[in-house]
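For subunit A:
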Amino acid sequence: MPTFFERRQLVTPGDLIAEGAYIAGENTYAEDSKIYASRIGIVEYDNKKIDVVALRAFYIPKIDDIIIGTVVEVGFNGWTVDINAPYLAMLRASDVLSRPFKPQKDELSQVLNAGDLIVAKIISYDRAHDPQITVAEPGLGKITRGQIMKIISTKIPRVIGRKGSMISMIKQETGCQIILGLNGMILITGKTPEDEELAMMAIHKIDEESHISGLTDRITQMLKDKKKEKEENKE
Partner candidate 1 sequence: MSSLITRVKQKQIAQLIAKGKRLDGRSLTDYREIKIEQGTIERAEGSARVLLGKTEILAGTKIEVGEPFSDTPNEGVLTVNAELVPLASSTFEPGPPDENSIELARIVDRGIRESKAIDLEKLCIEPGKKVFVVFVDVYVLNHDGNLIDASALAAMAALLNTKMPNYEIEDGEVKLKPDSTPLPVRKHPITTTFAKINGNLVIDPGLEEEQVMDARLSMAIDDDGNICAIQKGCSGSIPPNQILEAAKIADEKSKEMRTKLEW
Partner candidate 2 sequence: MSQKPEKLIDKKGIRLDGRKPDELRTVKVDVGVLSNADGSAYIELGKNKILAAVFGPRELHPKHLSLPDRMVIRCRYHMAPFSVQERKSPAPSRREVELSKVIRESLEPAIFLEYYPRIGIDIFIEVLQADGSTRCASITAASLALADAGIPMRDLVSACSAGKVDGTIVLDLMDTEDKMGEADVPVALMPNSNAITLLQMDGNLTQDEFEKTVSLAVEGCKKIYAIQKEALKTKYVSVNEVSEAEE
């Protein structure tokens, strides 16, 4: 059963990755027992399953995903939220207001207005309906401080690292709180703007070099070097 690309090699749409009894995973498709890539990305083999970790993709909502979104419109019984996906999401007023919603009395824009950032969770999504989100869980709701950055959603797992090792390391080295939206939006809240920028720099580096191995060590090294620089500059 031949394979034509090695693990971690770059493939482009239409590249024949393997032939035989393989399973077409992410960003691949099968035709006549041949597995082809459907996006630009890096090949990963997981036993018989072939995935392509896409270097270029857009976010498609999945139920239970934690995401960060921007309110774009205040409607009659809820808000329309941009979740960095091709589909706009809906946040129902009843989800946010603890008491029954009275359209005449309740001024929705007082609760959430266009331009507000929120951390939310996808509660429903299918081919025929736009995604619905909720903020009625602990840790979700309006964002009041911190910095937002955007990376391609497929890189989020790399930022998390194996068993969360990468993200824990960054949090530790920078002292920042970091919320990773699975839609590629990231919220960083630190004690100082410099700490926040350090975390952002680390994440940018992951975004750019995610397809090269030895990343965790390089990021750790970079953070340690920058901190040392900061100490030296203070003196």
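The candidate set was assembled so that all candidates are chains of the complex that A comes from, given by their letters.
One rule holds for everything that comes next: contacts are C-beta pairs under 8 Å (C-beta built on N, C-alpha and C of every residue); 3 or more make two chains touch, one makes a residue touch a chain; residues count from 1.
These numbers come from a predicted model, not from an experiment.
Trainee: Looking at the complex, which candidate is in contact with subunit A: 1 or 2?
Mentor: Candidate 2 is the one in contact with subunit A.
Trainee: Quick check: in the complex, which residue numbers of subunit A touch candidate 2?
Mentor: Touching candidate 2 from subunit A are residues 8, 10, 12-16, 27, 29, 36, 38-40, 54-58, 60, 86-88, 127-128, 152, 209, 211-214.
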